[in-house]
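What you see is the complex with one protein chain gone and the rest in place.
Chain IDs A and B follow the sequence of writing; residue 1 opens each chain.
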Amino acid sequence: MNLTLRIWRQPGADAPGEMVTYEVDGISPDMSFLEMLDTLNERLTARGEEPVAFDHDCREGICGACGMVINGRAHGPERTTACQLHMRHFADGDTVDIEPWRAAAFPVVRDLVVDRSALDRVVGAGGYITAPTGSAPEAHATAVPKPAADAAFAHAECIGCGACVAACPNGSAMLFTSAKVNHLGALPQGAPERESRVLGMVEQMDAEGFGGCTLAGECATACPKGIPMPSIAAMNREYLRAAARR
Amino acid sequence: MSTPYTRYATGAPVADTKAPEGPIDQRWTRRRFEAKLVNPANRRKHTVIVVGTGLAGGSAGATLAEAGYHVVQFCYQDSPRRAHSVAAQGGINAAKNYRNDGDSVYRLFYDTVKGGDFRSRESGVHRLAEISTAIIDQCVAQGVPFAREYGGLLDTRSFGGVQVSRTFYARGQTGQQLLLGAYQALSRQIAAGNVEMHPRTEMLDLLVIDGRARGIVARDLLTGRVDTYVADAVVLATGGYGNVFHLSTNAKNSNATAIWRAHRRGAYFANPCFTQIHPTCIPRSGDHQSKLTLMSESLRNDGRVWVPKAPGDARTPQDIPEDERDYYLERLYPSFGNLVPRDIASRAAKNVCDEGRGVGPGGQGVYLDFADALARMGRAAVEEKYGNLFEMYARITAEDPWTRPMRIYPAIHYTMGGLWVDYDLMTTVPGLFAVGEANFSDHGANRLGASALMQGLADGYFVLPATLGDYLARHPHNDRTDPGENHPALHEATRAVTDRLHTLLSTGGDRTPESFHRELGALLWDHCGMSRTEEGLRKALERIPELRAEFWQRVRVPGSGQALNQSLEKANRVADHLELAELMCLDALHRTESCGGHFREESRTADGEAARRDEEFGYVAAWEFTGAGRAPVLHPEALHFAHVHPTQRSYT
Partner (left out) sequence: MPECFPTFVAMATATRTPPSPTTPQTAPGTTPRTTPPRRPRRGGLLRTLWGSTIGKKAVMAVSGLVMLAYLVAHMLGNLKVFFGPDDMNGYAHWLRTLGEPVLHHGWFLWVVRVVLLTAVVLHGVCAWQLSRRDLAARPVGYRHRRHRASYATRTMRWGGIILALFLVWHLLDLTTGTVNPRGQAGHPYENIVAGFGTWYTNVIYCVAMLAVGLHVQHGFWGAAQTLGVTRPGLARLCKGGSTVLAVVLTAGFLSVPLGVMTGLVE
């Protein structure tokens, strides 16, 4: 396959960036999208040009490191991560636009690499259950109904890639935050910190400069792990309940 | 000139002096009681550096901070949540005996020693089995959503050929869920100011001052800034070195730099040739392949492995009649069939491919066929059990596994070797600890499924916090012993790091770092992979120094050192892989027995299976660094088995 790539190149956080066009040939349909970029980078390096910087690590769709907007969609046309997107979903001769996540809370660091540390701080503001090592009771001390355990798991699947923020027209992190709130909130172990968790995480989310939710639904469409939209409504209720009880 | 690399010397044996004597089930209790304690009021004065935020590092950092130590933690990823523990699929073992199926701490201990082919320490493995139950308690309290039964109690499954059901799991994402538990505990400590977290910062050297580990040199990957960080103890939790092989199931950026730099600074490296190869990975699709993807071993429970009987048979699998197929595992190992252990299944696949009977691109694959299972169980039942794996396979290969058998091939997965540590998890450099896959402990020559997560969390949550305290109590924090900012060791280490980076940037050759990595990986896979021969290893040992020399002459790294430069990061890691690979091959050459993941063609039983030689090789090989490319010194640590008596494995 031959492709025309238009890639956002930006040498540093404060430097201006632009879309740069590259032609790549000999792309195998079996390559993953990132392997296609590897191929481009190998050729750039051999020519002495600086390769395109992009975050990636596990390449199995679970670490959440990779993320780029491909033809206007976070992680590209398939509902998966960029590392699990294969070139067979493109046609020979296609022009592909590749841009970094765009959000005020995710400043661009270089090329397609952005700073997502805001998400870590949101978790630090309450996205945990306080259980110092050694203090845990026997695992079977509290039975957890299977539906609750399954609901917790469904939300715990979030990989923190930030696609929801990138896809949202408001750069909102509501889906990310709600996934953690609902994961821990579904479990009896999470109940004691229920109020402080949601209040703290939402406060931090706002402080990081993420936008609010206007229910555009783009986040849930982009989420490679299928965290659903009602997760946000559930967090809204959790938040209003907590605000009323404090 | 120095002696050739293969003419290594044998030095004084090493011994694990920290493991207490006495009944095996009391040793950990005894060690904890004998350990000196640090007054809670004094803990804050002690700074502990933790490198890595996977299961071992994340749990260690959080626990040490909870205990009151000042923790400074590093990871090369942009967030601690991305460490490669996240990708573990299967589960975590614990001797809870919730199934009432005869499991016990002793049985888990027994299975692990035996599964490790008698190359691990009884004391350490027993401690691991003891702690396993507390790990599950801890993780449940943190909100890890383990699979549950309708009664609300935890579900378990059997795994890796053991006869009890002791593996706890969270669908196919157990590693992710356990890691998020540790990450959340760590995040809480970061927010509380107890952990100073440095993401996107990579350790490039170890500071050893007056014979003690006193800190690290690390590079901020965004700004290129190289800093020294001083502490009272250093903990390495940087994972394994499987990426030396270029293609492995490890994350792309997983690397051996931290442990290799520590090795160069005096920490012995134990059993580097013990690497684990996983039989059920998706085969590579071409030279562009950047990494390999694992599919859960559980597939072998219902799938049948076969290749065509005739070499070079290019028909589609459905067109090959039953009597022209070779179900070689069932033929060779009638009693275990498709469920033989990982190493045996992997080697058998390699053998049939070497005979030219492999399938798929390049002939590097064998079929894993579910036709019989589909006929027997029906599609719904297969989907229920393996649906997500079928989906993953279809996404990656664009083949439909429902109508056409899957293709699988073995891949490097885990490294049992690592930095030598004593019972306290301390390396031969006082004050330098290694936890998780970074150390060599507990798994011997072969790791059992679902044991890596158990070991990582045991080390981080429970072992290290107890033993590190003992070390710190014996080396009280004292401002007078603090190396000041102008200590020559800091300058020397920083200078060495920056010089090396500068050399990489200024060589201006014509080959990319990736091309060297690919070549090294292919060399190791051929000669130090699934089966090893003296001839092949000697060939590799000849080629590696040449490749290393070529690397330093011809590598090309564009860009500068003052910004995010992923080529520079890569090149620096490949440079270390080029040194470690040599030690792996030497270790494999010197160990002329076959054991666990290490199979020497020369050491086989009459029926062609691996032959272990306990009298000659019943030891841990701990290697001491003497200089790049110079013959290292071997320090054997003898292994004693008082509880589990070595037997030869047989699966026919």
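Criterion: contacts are C-beta pairs under 8 Å (C-beta built on N, C-alpha and C of every residue); 3 or more make two chains touch, one makes a residue touch a chain.
The model shown is predicted, which means the values in this text are computed figures rather than measured ones.
A.B. asks: Using the touch definition from the top, which of A:R9, A:R43 or A:R102 touches the missing chain?
C.D. replies: Considering the complete complex, A:R102 is the one touching the chain left out.
A.B. asks: Just name the one of B:Q26, B:Q163 or B:Q562 that touches the chain not displayed here.
C.D. replies: The single option touching the absent chain is B:Q562.
A.B. asks: Just to verify: which one of B:G102, B:G151 or B:G193 makes contact with the chain not shown?
C.D. replies: Missing-chain contact among the listed residues: B:G193.
A.B. asks: Residue-wise, where is chain A in contact with the chain that is not depicted?
C.D. replies: Touch with the absent chain occurs at residues 6, 8, 19, 69, 71-73, 97, 99, 102-105, 125-126, 130, 168-172, 196, 199-200, 202-203, 205-206, 209-218, 229-230, 232-241, 243-244, 246.
Everything that follows uses one rule, which is that only the chains that are shown with their structure count from here on.
A.B. asks: How many Å are there between the centre of chain A and the centre of chain B, using C-alpha atoms for each centre?
C.D. replies: It comes to 27 Å between the two C-alpha centres.
A.B. asks: Given the complex with chain B, which residues does chain A contribute to the contact?
C.D. replies: Listed in rising order, the residues are 11-12, 28-32, 34-35, 38-39, 42, 44-46, 48-51, 53, 55-60, 62-65, 80, 84, 86, 88, 109-110, 113, 115-117, 119-121, 123-125, 127-140, 142-146, 149-150, 152-153, 156-157, 159-160, 183-184, 187, 189-190.
A.B. asks: What residues on chain B touch chain A, complex-wise?
C.D. replies: Contacts found on chain B: 59, 62-63, 66, 77-84, 86-87, 96, 98, 134, 136-138, 140-143, 145-154, 170-171, 173, 176-177, 180, 183-185, 187-188, 190-191, 199, 222, 251-254, 285-286, 288-291, 293-294, 395-398, 461-462, 465, 510, 512, 514-515, 556-559, 563-567.
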